[in-house]
Structure formats: C-alpha cells, structure tokens
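Excluded from the complex is one protein chain; the other protein chains are retained at their positions.
Letters are used for the chains, namely A, B and C, taken in the order the chains are written, and counting of residues starts over at 1 for each.
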Amino acid sequence: MSKGTVVLAYSGGLDTSCILVWLKEQGYDVIAYLANIGQDEDFDAARKKAERLGAKKVFIEDLRAEFVEEFIWPSVQASAIYEDRYLLGTSIARPCIARRQVQIAQKECAQFVSHGATGKGNDQIRFELTCYALYPDVKVTPWSMDANLMHISHAPSDLYLMTKNPEQSPNTPDMLEMEFKSGKPIKVSHVTDGTTKDTPLEIFLYLNEVGGKHGVGRIDIVENRFIGMKSRGIYETPGGTILHHAHLDIEAFTMDREVRRIKQGLGIKFSELLYNGFWYSPECEYVRHCIAKSQENVEGKVQLSVFKGNVNILGRESPKSLYNEELVSMDVQGEYNPCDASGFIRINAVRCILRFNFVLSYRLRLPRCKGSV
Amino acid sequence: MSKGTVVLAYSGGLDTSCILVWLKEQGYDVIAYLANIGQDEDFDAARKKAERLGAKKVFIEDLRAEFVEEFIWPSVQASAIYEDRYLLGTSIARPCIARRQVQIAQKECAQFVSHGATGKGNDQIRFELTCYALYPDVKVTPWSMDANLMHISHAPSDLYLMTKNPEQSPNTPDMLEMEFKSGKPIKVSHVTDGTTKDTPLEIFLYLNEVGGKHGVGRIDIVENRFIGMKSRGIYETPGGTILHHAHLDIEAFTMDREVRRIKQGLGIKFSELLYNGFWYSPECEYVRHCIAKSQENVEGKVQLSVFKGNVNILGRESPKSLYNEELVSMDVQGEYNPCDASGFIRINAVRCILRFNFVLSYRLRLPRCKGSV
Amino acid sequence: MSKGTVVLAYSGGLDTSCILVWLKEQGYDVIAYLANIGQDEDFDAARKKAERLGAKKVFIEDLRAEFVEEFIWPSVQASAIYEDRYLLGTSIARPCIARRQVQIAQKECAQFVSHGATGKGNDQIRFELTCYALYPDVKVTPWSMDANLMHISHAPSDLYLMTKNPEQSPNTPDMLEMEFKSGKPIKVSHVTDGTTKDTPLEIFLYLNEVGGKHGVGRIDIVENRFIGMKSRGIYETPGGTILHHAHLDIEAFTMDREVRRIKQGLGIKFSELLYNGFWYSPECEYVRHCIAKSQENVEGKVQLSVFKGNVNILGRESPKSLYNEELVSMDVQGEYNPCDASGFIRINAVRCILRFNFVLSYRLRLPRCKGSV
Partner (left out) sequence: MSKGTVVLAYSGGLDTSCILVWLKEQGYDVIAYLANIGQDEDFDAARKKAERLGAKKVFIEDLRAEFVEEFIWPSVQASAIYEDRYLLGTSIARPCIARRQVQIAQKECAQFVSHGATGKGNDQIRFELTCYALYPDVKVTPWSMDANLMHISHAPSDLYLMTKNPEQSPNTPDMLEMEFKSGKPIKVSHVTDGTTKDTPLEIFLYLNEVGGKHGVGRIDIVENRFIGMKSRGIYETPGGTILHHAHLDIEAFTMDREVRRIKQGLGIKFSELLYNGFWYSPECEYVRHCIAKSQENVEGKVQLSVFKGNVNILGRESPKSLYNEELVSMDVQGEYNPCDASGFIRINAVRCILRFNFVLSYRLRLPRCKGSV
C-alpha cells in the first residue's frame, strides 16, 4: 500500500538517485522530474537511470525559454546584484524549477514533493518557499542524511565550466551591439561577423558563448546566506554580466535621474528577495511590477566590446534619450544661465552655512578679518 | 585703489590664466593658488607664469597626503560609487582643493575666491558649496565668458592619461596583498617582487601605478548631473578601482549581513552627496560618522591579481572574520539542525501562502486533488 | 503697445490686487484667474474687483472636485505626511491651481504667468515648478517688493478657521463609517443620524465639517522648508486627519506586511516631493503609479469616533482582509506549530550569537559554567 506519490526534483546524479531509492524504500511512489534550464546534461541517460531505479513516471521539461523570459529578463531590468557583486544566477533558477514541479504534482495528484537541497543551503529555502506559496497543501518529504553526506564528498572539480581563463582567452575583442526595448534585450548583433539573434533564448545562449570565450563574469566571493552564516561562492555568469553592463548603460541614458534613484532602491530590495527565495511573495510580485513600470522608456542600442574578462561600453543611442541634444538646446537652453547655478548653489548652501558657522563661531573661534570690507 | 583681494584656484592652463588677467583688469589683487593633488604638472613653471601675469602671491600646496587620508579613504570605506559605475574621483578632489583655498583666503584676509569651473558643470557647485560652508562671508567672483568659450575649444586629446589600453597591457598578472584596518588600507605588498608600501599616499600612488599598468578602471558612461541634465563622462581610476574591489571583499568577510545592508544604503547616500558637492554639509558629516563606525571590524588581508583591466580576488583572511569555522562549529552547530530550516521556511511561507492561496482559490479555481489524503 | 498678456493667480486680497495694478502699469494685459479650491471667499466680489482694477478677463474656476479626486485622494493613498506631522494641505493645492493657470495661459495665448507667492516661501517653488513643467515656454513675471512687504503686515488673526478649539467642542462623539475601495474613500456614513455621502467632493466636505466641529487636525510645528531654513507652521486639516487615520487602518488590515514596508518608503518619498513642489516631476509621477498599484486590495469599512480632537478607530471589516480567521485556520494552521517558531528563532539567532559570543569570549571573559552538562 503506497504512502502516496512524491514528485522528486531529480538531477541524474548520486544525491537525488539515493533519495529516489530511499523514497521507494519508505513506501512512496516516485515521479522523477528533471528540469532543463540549460545545464550540460545527458537527459536521455538520466531518464533511463530514473526508470531503472523505480520511478513510476519521468518528466523531462525544457524550461529554458521561460527561464530566460520570465526570470532572467526581470532580473536584468532590476540590475539585480546581491551584496554588490553576485548576479544571482543560481537563485533565479530555483523558483522556475520548483514552479513546474508543483504544477506536475497538482496535475498528477501527488501530495508530496522532494529535492536534494541540503539543510544549510539557501537552495532549500528557495525551493520550499516556492512550493508552499504555489501549492499550500503540499508536503515536502524529508531527505536522506546519507545523501547529504555524499554531497559533501563531491570535489569542486567542476569549477568554471562556462568561462575560459582570461589568461588563455583570445587576444582580440569581439564587438557586439545589444538592442533593448522596455529594458529587455530584443536583439544582439556581432559587429564584425554579422551574427544576429533575436529571440530571448537565442540571445542569452549567444551572450553566454561570447562571454564564456572571453572569460567574462567569474567571481570568487564570500556571501551572507539567508540563514545567517557566511559562505564562499564561486560563480560564473558570462551572458548575465554582459547584459548587466549593457542594461545599466542604456538605462542611465534614457531614465530620469530621480526615477533611477528610486528604482535603484527597489532593485536592491528585489535582489535580496531573489537571493532569499521570496520570488513568489507578495512583496516580490509588487517590486517586479514597479521595476517593470520604470523600464517603459529604456530603449535603444548599446555598442560594447568583450575582451579578457572585460565588458567595455563603447557607445549608445536611443530614440528615447534624455540626452537628446537638439531637444536640450531648443527648449531648455533659454531657461538656463550661469546665474541660475549661483542661485541654486546659494540656496543649497544655507543649511551648510548654518551648520559650519556654528562650528566656526563656537568651536574653532577663527578670527574674522577686520578692515575695509 | 584695489577692489579687494581674490584667491584664484589657478591651474596654470589657459582658462585660469585668462581669469587671472581679467580679475587684475577689473581692479582686484590676485593671489594664485595651485593645489597639488597628484596631477602631472610643472608646478615651478605654473608659479612663474602666475607671477608674470601679475599675481600678488602664489601658493603651491601639496595636498596629496590629506587628499588620500581625509577624502579618498572615507570614500573607500563607503564603497562610494555613483549610479552604480563611477568611483567619483573628480568629485572627491573639489572639497579638498576648496578647503585649502578658503583657508588661504581667511589667512590672507581675502574677501573673494574665484575658480575656472563652468556654469553647467558639477564642479562649480562642488567648489562654491564648500567655500560658502567653510567661509560664509566669502564672495565668489564671476568668471569670464571668454574663458568658458575657450574651455569648450579644448580637444579631448588627453583621454586616458593614467591607464594603459588593456589590449596593450602586460600578458602576465601582478599579484598583490592589501591589508586593511578599520576599513582603511594600511599596507600593500607585491607577492612576487616584495615591494611594500605602508603610508596612505605611497599605497595609493603604488596602486595607481600597478592599476594603470594593467589598464584597470576605465569607464565611459552617461551620468546624471546635479543640475538635471545628462552628460558623458570618461574616467580612469586605476588605484581606486583596486581598492574598491579589495575593500568590498574584506568588508563582506568581516561585517554582519544586516549591518552591511544598512551601511550599503548609507554608502549610496554618501555617494550622491559627494557627487553633488555636499561634502561639507551636516548630512554628509553625519553619514561619514556612521560609515566609519561600521568599519571598526573591517580588518584583514585580501589577495588579488591585476590583469588586463581586471581585479580578481583570490582569497582573504581576517582575525575578525565572521566566517571563523572553528567558532561556527563549536558554538553554533549544536543549536542548528535541518528541522530548524524547515520551521524557518514554514513561518516565512505563511504570508506567501495567504497571498497565492487567494489567487488559487478565487481566481484560478484549480481543482484540488481528491482521494485518500 | 502691450508687452504681452499675463495670467495672474488672483486672490482678491491686497497682495495680488497690488500685483495686478503693477503689471498694468508695467504695460501688460492682465487676465485674472481665481481658483475655487474650497476656501471661504466671495467670488463675485473678487471678480468685480479684478475687473475694476483693469483685468482684461477674469476666470473663476471651480477646481474642488478635481482637487479632491486627483490630488487629495492620491495623498491619502500614500499616507502622505511631511516630517512625521504635517498632512501637506497647502502643498497639495499648488500644482492643482497652477495646472489650470497654465491651461488658461495656453488657451489665451498668454506668454506670462504671475503669482503672489513670496521669495522665501515654498509656494513660489511649488507654483513655478508646475508652470515650467507643463508649459516650458512660459515666463514667470517678477513680483512687487511692496506686495511682499504688505504681506508681512498681515496679522495672523485668521488662525484656525476650520476647526473648533477642542476645549469648546461637543462633549459627545460622532461615530462614522468610512468605506474604501482601491485605497480611496468611496462612502462615509454617520452611524447615528444616517447621513451618507458618496461622491469625492461631498465626502471630503462632510469630513471637514465633522472634523472641524470636534477640533480635529490642528498642529503647530516647526518645519524644514525646501530652501533650507526652518519656519513655524500652524495648520488645520480636519477631514484630512480623519482620512489619514481611517486609511492607515484599512491598509494595515488588507496589505501584506512587506508590501506595506516598501510602500511606506515610497510614501515618505512622495511626501517630500509634494512638499518641495515636485508633483509634476518624472519621479513623482512614477511614485504615484507605484503607490496606486499597492492599493488594489485596500478595500473595506472602518468604524471610528471623532471627539475632542481625537480620531479613534473602533473596528474594521474587509472582504480582502488578510486577517480572515477562517482562511487562516483552514489552510495555514496545519503548516504551523510551536516548533516551527523555535526553528525560526534559532536560525535568526545565528548572527546574534556570533556577534555577542565574540563579546562574551574576548571582552567580558565571563566564566563558563562547569559541571554535569
């Protein structure tokens, strides 16, 4: 008599294979679910392995396009970056993977979901918060301690899979032109060889390829995890890094200064929510709406070069530019002159004068000049 | 009969030479003041030129050490960066230069100060706000329109004076170790050749040298100026860029996550104040105090490589690390287990469940599974 | 030969009458414009006076409904309050008045607008920023110094026009029920006498009447003006104060905690922008959009009493409540137990333990207990 059905986020690796077997032994029916979010994986071999280990069904789901469009693009719009350095690649993937997992669980009338994320990692939180938010009645099954111990035995031999070492990368740059509309990439062109990509998935794969070739987007950081301790993280985000720089540039070119300041604060909030697993929270939904609104005029083209780990902005153009020289000279010029600046300065200085005049008078007791003035 | 004495911020160049002559013609006595903040300049030649043009006195002041210690170090502590990209080199120099200028004016009983900054630039604001804050009775003399027009005729031929083009920079990295105490650099060592610097000015000059050699810290951006329009800025900040990355790393390693978040907000505020010329304002003084307080435990060493425009962090160590593994396992381990994470997640999920349950129940009307559960 | 046409914001009082005459003397054609935003004024007398003083045309415009719907309602949604105390009544009126003034100027092909706001007041800024934003080519005419001096001679005899002194106010409270939808008031009912109002203007006038009767909404504060100095302000906002409290309550009842926190920050920003005259700025437009979005579920009824200067909330109900007890017990209860709270606490404690453990170990050197544990 089955205890019920579990949808297991299956990777094909040792950890989740152990969990699959262990769940069977505990008396559960297991549906193996493997998400394709662009990782380098033999999906057919994984399917066969899951079936051999006793999975009742196996779902292999290509989530790449929805991952790019629904999760990466909003993060690019937000200039999402955690603690000033981490572009949040891993964090973004979790809600995308878990969302499909609960959709399968609901369709298959499974009461349980399971995953291989360890207790101390952020990934447990990101996974489980998404599951509870979207399918409140779901139960998350406990995971095997053995699997966790095995997990620890993995050597970090797979460091830097996507990017070349800049010391070995090509000695000539690639020049790209990125085109944005509403703050989202809509096209990338290689300036020299004419390669052009214009669907979200193709654009992102191509930027990963070019960025990876030139060693772009490697970082080695200590980060503050949600549960309170610090951990070291080594990440590579080649395409995301190119997009981050290109988007920052076109945004600065087309967005009002003060709107940008407010949006910057919202982007920091968004990054924390994303890192901490709160994609499917009321506040993250709200922040995404506000950020998307700010992007309405973020439109235009950015020219850049990619070389030896660097993304260098070379220029930008936009029909929505607030840097439109003709407009500035035609309509504004007449209203502005150097005297305005002086008035502006004097008004702003009032508070400072009050403050430092106190200091001068009462603390430093500087002599005031005497004489003809 | 003199109209009074003007202390002129003199650069030795065409603009301020014109202003000097013009001020003499208007009937003022002129004291030429030239600040050495590390620029490449023939100070003797400038002195002779000023005297030849009729300056009553010439002050050439070496402000390099105080510029590094009192202005650059606090900016490093703050991780000061404007609009996510600009390290604020020019902005930082203005209050330092203007402070000495008003000190000279007060000592020499001059009622006027003058400068060559143009009406549309941020520099006018940075300069004048400092003057009024520190010497409220001072008068800022008007500047010559001709000088401004001449200024426009300058060609940007002096782009990128400090940094090599990464395409021409060396093919082998330099490895450095930066040491920090209270968030300030106290020593830099070259790992291979043993070079060591341990005074603020020497540290900064050395980092400029190494960074410049490897093409670190060039940016080409569109920025939002204080007075409301956008302008293009091309900057190079080799030493500042190395310090920025090294400090970010040791700070993340030694500072509590939530303190860091609060300090990050203060750093953004500080950067805006600095850019806009408000160094000598009550709020900037307050923010500097709060940021300095946050740095008390930011202490330790960061190893990094500098190569082809990149600053790569290789490792870090600190006696104040919150990443102390022994401490974590000894005192905290017993208090923590995977079940804690589950409780934590379920509590955090309550708000999300409420939110998306509404959606599920009332909007989507998804069928709930029936059966034995 | 006329120098052109000026649209003058005319109050009927001494100041703006002087300006009208002075503008005529300077050679301008003058269109007098008088906005009815609910002040106690004999508009017919003002029209005749303006005509007698030489106005070419007189526009008397009833802006009350648009003032309530387009300006007051968004401020209620934002919980707009300046420096924690001032409900911004005066500030809100300026962009509403100035908007119609430039519409008249554009329709009448007038190149100039004028107003009686003094140089040191915030009102000059609020007025002129709106004019420039909506009609960039407009010229603001200078105002007469005499008018300003006369203005000073006004005695503050008209303090507290709208509200009774609570010491003289009734000894029995009035009970009201306020109904909100999307964060906007849609109905007010008097619980005892059955009075009901359901259009924006009627609701607001009725709340002013009830609040005024009970001495609600008087404040005497020192505020920080935009131009840098402090000034004393004595304000009365009877209806606005009732709305502020009622809206705070229904919002807390229906809005997620973390969404509320983000919205609170946006509301503070909105209040500063409003106070400083930036209603028609890109950032204020953006913030208004974001705040309106947050209000989608702010819906329900609040019962309150008004008495002796107090607004006391008695209860609230909402179909969108996140306080829905049935929902909570049905769907969430199962997921939550006291052990979850313990896990939650232990995870949150990790950072604190790290911090104060340092203190205990290294600074206080407290003896650790020995024994059987």
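To be clear about the criterion, a contact is a pair of C-beta atoms (placed from the backbone, for glycine too) under 8 Å apart; a residue touches a chain by one contact, two chains touch by 3 or more.
Bear in mind the structure is a predicted one, so any value in this text is a computation, not a measurement.
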| Visible contact partners (per top-of-document touch definition) of the missing chain | A, B, C
| field | Contact with the hidden chain (one of B:13, B:136, B:170 or B:233) | value | B:136
| Given C:7, C:58 or C:125, the one touching the chain that is not displayed | C:125
| remark: Of the candidates C:25, C:83 or C:198, the residue in contact with the absent chain is C:83
| Mind pulling the chain B residues that touch the left-out chain? | 132, 136-137, 227-229, 256, 258-259, 261-263, 265-266, 269, 281-283, 286-287, 289-290, 293-294, 331-332, 335, 347-351, 354
| remark: Note that chain C touches the absent chain at residues 4, 79, 83-85, 106, 109, 111, 118-120, 124-125, 128-129, 132-134, 136-137, 140, 143, 166-167, 171, 173, 218-224, 227-232, 248-249, 252-253, 256-257, 260-261, 264-265, 268, 272, 278, 280-282, 285, 307-310, 312-316, 322-323, 328, 332, 336-338, 341-342, 344-346, 348-349, 351-353, 355-357, 360, 366, 368-373
| remark: In the full complex, chain A touches the hidden chain through residues 256-258, 322, 327-328, 331-332, 335-336, 339-344, 346-351, 353-355, 357
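Here is the rule we use: only the chains that are shown with their structure count from here on.
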| Roughly how far apart in rotation are chain A and chain B when fitted on CA atoms, stated in degrees to the nearest 5? | 180
| query | Is it true that over half of the residue numbers where chain B touches chain C are used by both copies, so same, or is it different? | reply | same
| Centre-to-centre on C-alpha atoms, which chain is most distant from chain B? | C
| query | Where the centres are mean C-alpha positions, what is the separation of chain A from chain C, in Å? | reply | 38
| Centroid distance [mean C-alpha coordinates] between chain C and chain B, Å | 38
| query | Which chain A residues touch at least two other chains? | reply | 132, 136-137, 227-229, 256, 261, 265, 281-282, 332, 348-349, 351
